[in-house]
Structures are given as structure tokens and as C-alpha cells.
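These notes concern the structure reproduced below.
As you look at this complex, bear in mind that one protein chain is not there, while each of the others sits in place.
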Amino acid sequence: MTDPSTAHATVQTAVRTALSTQRIETPSWGYGNSGTRFKVFAQPGVPRDPWEKIADAAKVHEFTGVAPSVALHIPWDTVDDYAALAKYAEEHGIALGTVNANVFQDDAFMLGSVTHPEAAVRRKALDHLFGCVDVMDAIGSRDLKLWFSDGTNYPGQDDIRERQDRLAEALSTVYDRLGRDQRLLLEYKLFEPAFYSTDVPDWGTAYAHCLKLGDKAQVVVDTGHHAPGTNIEFIVATLLREGKLGAFDFNSRFYADDDLMAGAADPFQLFRIMYEVVRGGGLTPDIAFMLDQCHNIEAKIPAIIRSVMNVQEATAKALLVDRDALAAAQRSGDVLDANAVLMDAYNTDVRPLLAEVREGMGLAPDPIAAYRRSGWQEHIAAARVGGTQAGWGA
Amino acid sequence: MTDPSTAHATVQTAVRTALSTQRIETPSWGYGNSGTRFKVFAQPGVPRDPWEKIADAAKVHEFTGVAPSVALHIPWDTVDDYAALAKYAEEHGIALGTVNANVFQDDAFMLGSVTHPEAAVRRKALDHLFGCVDVMDAIGSRDLKLWFSDGTNYPGQDDIRERQDRLAEALSTVYDRLGRDQRLLLEYKLFEPAFYSTDVPDWGTAYAHCLKLGDKAQVVVDTGHHAPGTNIEFIVATLLREGKLGAFDFNSRFYADDDLMAGAADPFQLFRIMYEVVRGGGLTPDIAFMLDQCHNIEAKIPAIIRSVMNVQEATAKALLVDRDALAAAQRSGDVLDANAVLMDAYNTDVRPLLAEVREGMGLAPDPIAAYRRSGWQEHIAAARVGGTQAGWGA
Amino acid sequence: MTDPSTAHATVQTAVRTALSTQRIETPSWGYGNSGTRFKVFAQPGVPRDPWEKIADAAKVHEFTGVAPSVALHIPWDTVDDYAALAKYAEEHGIALGTVNANVFQDDAFMLGSVTHPEAAVRRKALDHLFGCVDVMDAIGSRDLKLWFSDGTNYPGQDDIRERQDRLAEALSTVYDRLGRDQRLLLEYKLFEPAFYSTDVPDWGTAYAHCLKLGDKAQVVVDTGHHAPGTNIEFIVATLLREGKLGAFDFNSRFYADDDLMAGAADPFQLFRIMYEVVRGGGLTPDIAFMLDQCHNIEAKIPAIIRSVMNVQEATAKALLVDRDALAAAQRSGDVLDANAVLMDAYNTDVRPLLAEVREGMGLAPDPIAAYRRSGWQEHIAAARVGGTQAGWGA
Partner (left out) sequence: MTDPSTAHATVQTAVRTALSTQRIETPSWGYGNSGTRFKVFAQPGVPRDPWEKIADAAKVHEFTGVAPSVALHIPWDTVDDYAALAKYAEEHGIALGTVNANVFQDDAFMLGSVTHPEAAVRRKALDHLFGCVDVMDAIGSRDLKLWFSDGTNYPGQDDIRERQDRLAEALSTVYDRLGRDQRLLLEYKLFEPAFYSTDVPDWGTAYAHCLKLGDKAQVVVDTGHHAPGTNIEFIVATLLREGKLGAFDFNSRFYADDDLMAGAADPFQLFRIMYEVVRGGGLTPDIAFMLDQCHNIEAKIPAIIRSVMNVQEATAKALLVDRDALAAAQRSGDVLDANAVLMDAYNTDVRPLLAEVREGMGLAPDPIAAYRRSGWQEHIAAARVGGTQAGWGA
């Protein structure tokens, strides 16, 4: 029989190891300007090109130690020489990660991209997706993330079912183009920018398509892309059980796809999600943990650092759940005890633990404070003058 | 080239044929008392046993001509001699239809039925499901409809993923028990009575289970079981495309699972759903069109007649959509024209057409008025005195 | 005793009169480009200045006969000479209507306008509002419509209650500046662009402020600005009862503030709203009936014509409700009959009636077809080349 204190120490070690080896990918576009349809407010020091975005992403990793890669968005991050971009990233201590395709901003895509009624437009969209795989090949990226804004605004506008046929054909074509170690990650979203029907509106649709495509096709859960009242952790548990969870896009929301900092709107929900990840064996490199956020009014780099920390805190709490006690209470049908075991972990203040983990990694215990002390914000505000700031949106 | 007026006549004939051969199954429990957790209000003349429910269901068919079967709910409709019950129905001009299992009202099922943590409780639930198949065998029913209230009220209460394992095992066991021409219809529901997690909360979950079970397992769409903002017709189109739509439970709602008369809350939505049914080839006997409603404060039989009529009107409008014009507008990317073609059908007053169809079937043109003239309501109010009214709920 | 057929004829005359004298104001910005945060798609022929917007608005009135004014948005519609603009409108057969203030696109307003923590920013916002009243004075406008994007994205970002104090002060200051026959119309909205708290999020907040301001302050109901499940017609009935309904911003939505064509997403809801307007005596010039929509992917002028027609159809159905029969059924507690009386009006195809009304006004019976025949769309597509199209958004 194991000595309880030894067991406790073992758990603690495992928790610390898990926390120090966690990997959270940050989005290149999160460093640029963003906004709503009403206004994009510019901020000082915002990057003007992919190189500057990478420099910012490197800072997030420098102070958190768990954000060693940055996701690209094509064509926002188009450069002439991707090998040079990858080398640049490496020199800054990070890697280029997931490639995100953008088939929603070309004028041709007003009524759809891969599901557009016209074959010529669909071809144009496919060509863009192939180009994204080319970028992956060039930078050694594993994952192609596909989110389609495709849908309709009015009943009758297009045939819902034919659009599924067109979608299936496009996905299959792209899937066939993937290299042996490359994956297709399919993201769903309830609505916006399409307001009546969306072609991949829910996890069921993404799952059904991925199932037909094969093992290299996986579903992406963006935590802001659900109808009100949706139990997201149920979806996470289900997709893990089905072997079809490929990635997360973390962010938080009060209403729709608000793209606020992860954990800012409902930290308890983020904890419940991370608990299902831990419980389902999902804390592995096979699941890509990414942020996908818009820092419309707050400073971008510290907002991303805060988001990384929020994911870390939710993960720490999830790791601290006493799984044996929980299972015992669940088996006995003691609703209150089972809930109490989970809440006990959630109510724990894990910030001291994470500070220790950071110190063990040679980092400052408070990444936000360290970033502020670093002078980087002042540096970029002064240096990045002139030119056009990177941004996205209308 | 076809003469336009001939083409029009052909369409009209097809529409009338489709409307006169449509089949809508009514629910035995819809004739009984129902209510909310706050109160069940009793109504005069409500049936006191399955036989009286069948007599009421027969009246709905007598005046509408399109409701030739009634669904049973076990154990609410338990009788000693099912063959006699089936014969009684036949004598009244209708058939017994789908068998609905009830594994949510036995005291043992407080924390779940087929997903309960205890094997003994799961066994008890399975035995009930087997009993339902026995009833199907006895009455010659094709469809076993399974809705599970299983879920949890509090985070941590039970293991979300293990409950899926238990569910999969139970479904598989029941599936194996089905006869060659019998089907398992799996219904999903967002929430209620479980308030944190529900074990079959959405179409994706039902679909994933049915896919593994096999061809005889199909998904049921209850129009009141979705999160706010869910595009139900998209789900209908998708399930038809996948060959996995087995049945509808029609009703309407403004908020949650209000179980109001079909078409009462959002007639345009019901039309859009029926359009996808028609467009997807779903107006066949392979799809069971059922009502599942609670007439808490309105007279039950006329409410069911009204619901049947509302489904008919939505179907008529869906059949009247000019599919060629719609396809042409969709192909050309004319958003307004495509929408206008659909709305043109929706804005048509189809009540005269349906009155004609009814007269062609030898029925009165206004089923509600005919029912009122029949004196049935006065008869049952006077005759069904004493005994305990059938009802459901807490 | 009145002869029934005479009574019927009287009702019909009243309905036709009401329909031919209805007034719906169209929004200048609806003629310009719009979109989502993801993309604004440009369309050919879109106006490049307020003068061209007015020309387009005049076309809508020319073909519908019930859209005799156009609302301005300042600073989008800023011109040097407002008297000239008003004269230009008059020459085109329409008037300038409501003045809409825009205090959400200046860089200073990132964290708020009239509720901003800094007094200097609040002053700047107030100055803009005063400028809007100046425009009203110049063009003889009655109504100042105020919608504030003010709010916060994160809990703690600002003090919710102090923002109310600041709001109250600003409203009071503007109210005092109004002329004797001018009104302040306060619009509420659940969320967007603020994602955590919005300073005027619901009708209760707008009502409470208007009550304190006085008789010239009234609430605006934008049909797309509510939480899911909100009964908008209840709010309309309540505000009419309180004498505090000042105006409508019509549009429709499936999810959030989608700004689709009025009546496109839920025509039954629009009918219910118009029924409460009619029943509450709101079909008067004291209530401003405006459209506020974004035609992101459909042709703008015909989309606005369609929206006007949709409002007309809902109004016609509302006017056709047999109020005596409804009241009788309601008094007797006959739920089904009362509902049937209302649905009977809704299910009526009022398009022939409206065609007749139009012909009685000397108009073509089908405004969309007439607009298309007019050649205006081809004219503006050819003429409005070069320059910058009007638009709004990020």
C-alpha cells in the first residue's frame, strides 16, 4: 500500500510536470488590430508584418514558457520566403505552427467559398487551400485549420443540402493533398458572418465530415462558437471518446463569438473543459491547444499572456481534482460529495503553484509583471511607427 | 416542350396527392392531462385508460383523414392484452404505431436509467426496453422510440464519458433484440429534466450512436429540443443526406421544450423544416411524422386537430415552392429572388387548397368545426366521470 | 344594428386607408455598403455621398408610396449645407427625417462616449450630440435618435453604476438642448460592440432614463436588440401603455443583431408586433416606424423595398384581425378560439389587398418589379463609378 504522503508527492510532481510541459499556441492575428463591424481601434506598437507578429509571439513564450509556437493565417501572413520566416521564428525561440486558411475576404467569396454555387469560385477557394498546404510543406507545419464562413443570410438563398455536397467534395480534395504527417482540422461555428444557415454550424456536422475523410481529419472546438446553453465539455468528452478531437481554439464570450480572453467570461467553464481534457487523456501533443482571440480594446501582448495564464490555471485545477475520491462519490451516487470533490479543486488558488512551476522553469513567477518590466511595449510603440498596422476585419 | 398550364396541373395533382396521403401520428399521452412542475390542470372528458385515448385519437383521424395511427407510451399505456388493444384501434379506424419507452419515472431512475452508475439499475432499464419490444411484437409496431432523461444536475455528479460507454452498451443490446423490420429511433434533447449534462443532448450524439448501431437505428428530431438559435432545418437536411433521419416529434416552443401545438410559435420555421423534408425526399413512410405535445390549458382533441392542420399547411406550402425557379435563382446568386421564390410559397394561403383536398377525401373542409358539431366533446365530458384521468408528470 | 356587410366594408375601407397612409422611414446608411467584422463586400452603384443616398431613398418612396422620409446618420451624412440637402430631398419627393448620432467611431471613444471615465471624452461626445441637434434645427427634424455603443468588455473594466450616472447627466444635458417640438429617442441593445456590459442594454434601462428626462424622451425598439427568447411584442404593448414608445428600428435576425430585412427571419413575430401596435393605438405619426438594416450581400434598394413591403404585409394582417371576435374568445377563456382568430388574420394572403391599395395610390402593384423595370439599378451602376462608396463598419 502506498503511503498517502508519498502518493500526494507523486501527484504533485506529475501536476508540475504536466504544467511545465503544457503547450499553448498563440495566433499571429491576435497581435494585430481587430474590432467589430462598428470600428477597429488601432493600438500603438502593433505589428506591421508577419515578422513583427513573430517577435511579439516570442515575447509571450519568453515570459510564460508554454507558448512555443505561433499559428499563421494565410493570406494575412503571406511572405515571399517561408523558410526564412520559419528560421526567423526559430531564432526568436519559437516555431511556426498551425496554418489557418482564409477563404472569406476575397470579393469572390461573398456567397461562399468551397460551397459557392459556382464551380469557378469553388476552384479559387480550393486553390487557396492548396496554397496553404504548400506553406505547411515549406515550414514543416502539421495542421491545416479550416474554418469556413460559408453559409446563407436568407431562407432560400441557396440549397442547404447541395452546399454539403460541395463541402464534402472540397474537403476530400484537400484531404488527399495532405502529406503523411499532416492533418486537416475542421472548425465549426454556429453563426457569423452568415446569419441564416452556416455550412459547418456544429460539432456534429464537423464530426460527420471528418469521419468520412479519415484519420487525419479532426474536429476543432472553438469555445466561442456554440449556441447559448451548449455544454461544451460534453462535446469535448464525446470527441475525445470518438478519437476525433484535434484542437482547441480558446477564447471566451458572454453572448456570441466575442473572442475575449480565454477564461475571462466563465472561468468555471474553462475548468470543466480542461477537466474533461485531462480525464479523457487529451493533454497530449495530439491535441493542439490554441488561442483564437481579438483584443479589441486591451493591450494585445499582455492580454495574450493573461489568456495563457488563464488556461494554465484551469489546467492546474483540473489536474488537482482528486480522481479517486471523485470516482468513489460518483459510484455511490452521492451527488453533493461528487460535486464537492470537483469544486474543491476549482476553488483552490493555484497561482502560487504556477508561480513555483515557472520558477522551476527559470521564469519570473508573474509573467505580466515581467513583461511590463521588460520594456518591450515601450520599444515597439516607439519603433513601429509608419507603415500599415496588421489587422483584420472589414 | 410541356405546356405550362399542363405542367401546372400536374404539379397541382401531385401536391393534392401528397397532401391526401400524408400520415401524421398522434401521441396517446397528448390526450391525457399534462402540465408543468407547478401544476397539472385537469380537464373534463380526459381519457382514463389507453382504450379511451385510442377512441380520441380515432376522432382526430376521422376529421382530418391523415392521422391513422396513435403512438403508445409504456408503461403509461400498459394493458393486459395488447392484441385486443390493437384490434380495438383497428375497429376505430386507426392503428397502433410507435412504442415509446419510459425509463424516467421509476424511483430507481433518479440518477439515470441506461447510464446509471449502478449495473442493477441499468439492467432494470434494459428490461423495460425489452418489454417495449415485446409490446411492439404483440401489436406489430415498426418503431421503438427512445428518449432518455438521463443526465446530471451538477458538474462532477457523474463521469460524462463513462455514461456514454454505458449508453452505447445499452443501445447495442436493445438493437440486437430488434426484429428484422423493426427500428430503433433515438431522440436527443438539450436539457430537462437534467440541468447540467444530458447524455443525448444533440443530433451529433444521436447520430454518432446510430451510425455505430447500424441501418435500423435512426435519429428523431423533436422540434422543441434544441438550443436557442439552432437551425433545425439544417439538421433535417443533413440527417436526410446522411440517411439517418428516422422520425419527427412535432411541437412548438418559444423558450425551451414548451410542447405547444406544432406551428403555433413559429409557423415559418415549420414551413422551412417541411421544405427540407420535401426537397430531401423525406415525405415517405420511412420517416415517421409524429406529434409530441402537451395541451396544458387548451382542449386536447381540437388542439391535436389544429396541430395536424398546421403540419398540413406547412407541408402544402413546402410542396408549392417553385423548385425550378428557386434553383435558377440560387444558381445565379440572386439572393433576393431566391428568397422571394421561397416566400411566395410561404405567403400563399393554402387553407382553401386543403379544404378541397379534404372534400376530395370525403371529409368536412374544416375539421375543427366538424369535430365540434360531432358532439364528441360533450359525450366524453359526460361519460368519463369517475376513475382517474390519464396524465403524466410529477 | 349595423348590417354585417356594411360593417365589413367599413373595416375594409379603414384598413385600406391605414395602409395607404402608413409611413416607414428608410435609413441613409442602408443604401451604403455594410458587412461584418470579417468583410465588407462592395456592390456596384452604391452611393458615394448623402446626395446619392437621398436619390436612392426617393426611389423606394416612388415605388412604395409609404417611405416619404430618410433618416440621416451624423457624421456619415455630414454636408456643408443642410438646407440644400433638405431642399434636394424635397425635390426628389421625400423629406429628411430622424437624425442619428454616431459616437462610436471616433478613436477617442474606444472605452465609451458619454459614459467614458474621462470628462474630456464625455465632453467631446456631448459636443457631437449638440451638433446633431444643430442639424435637426437646420433640416427641421423632429427626432434625435441615440444609440450608444458604450459598455465594457471585461468584468471590472469600469464601474457599471458610475457609467449610469454619467449617462444620466449626458442625456439630461442633451434633453435640455432640444427645441419644443423635438424629441430624444433612446435606443437599447443587448450587446455588441461591447461584450460584457452595455450601458443601455434593455428597455427597462431606456425607460427608466426617459421617465426621468420627461415627455420628450421616448424609447426606441430595435427588433434585433434583444436576448434570445424575449417577447418583443410584450415590450411594445407595455411601452405603448406607458406612453413611452417613440419609435421602431425594424430589421430581423436569427441569432444576434443580424440586421436582416424586416420580416425575413420571423414574419409571425413581426405580425404580432404590429398587432400590438394597432391594438395599442400606435399606428400614428407619434411613433416613428423606421428601418435599420444592413444589406451585406443582397442588392440594397430592392432589399429596402422588400422590407417596406414586409412591414406593410404585417400591418395589413394586424389590421385584419377581427378584434370583436378576438375579445369575445379571450373573455370566454377559449384558448384555441382566441388563437384561431389571430391566426386567421396571419394566414391570410394580403398581397392582393396591398396590390389594390397601391393601385389606388397610383402605383404599380408590385414595387420590386416596377423598380427593376425602371432601369435605376443599371443607371447607378454605370454612373457611380470612381470616388469612394459610402459604407460603415470597421
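Chains here go by letter, A, B and C, matching the order in which they are written, and residues are numbered from 1 within each.
In the analysis below, contacts are C-beta pairs under 8 Å (C-beta built on N, C-alpha and C of every residue); 3 or more make two chains touch, one makes a residue touch a chain.
Please read these numbers as outputs of a predicted model, since none were measured by experiment.
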Legend entry - Per the touch definition above, residue among C:19, C:71, C:89 or C:111 touching the missing chain: C:111
Legend entry - Hidden partner chain, touching residue among C:230, C:374 or C:389: C:230
Legend entry - Which of C:81, C:215, C:242 or C:378 contacts the chain that the document leaves out: C:242
Inset, instruction - Considering the whole complex rather than only what is displayed, give the residues of subunit A touching the chain that is not shown. - result: 228-229, 231, 254-255, 264, 266-268, 297-299, 302-303, 306, 313, 335-336, 339-340, 346-349, 351, 368
Legend entry - Residue numbers in subunit C that touch the chain omitted from display: 111, 117-118, 153-161, 164-165, 190-191, 196-198, 201-205, 207-208, 211, 226-231, 233-235, 237-238, 240-242, 268, 272, 276, 279-280, 326-327, 329-331, 333, 335-336, 338-343
Inset, instruction - Could you please point out the subunit B residues that touch the chain left off the display? - result: 34-42, 104-105, 107, 109-111, 149, 153-155, 190-193, 195-196, 228, 253-256, 258, 260-261, 264-265, 296-298, 392-394
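One rule holds in what follows: only the chains that are shown with their structure count from here on.
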Legend entry - subunit A and subunit B, separation of their C-alpha mean positions in angstrom: 39
Inset, instruction - Can you tell me which residues of subunit C touch two or more of the remaining chains? - result: 228, 254-255, 264, 297-298
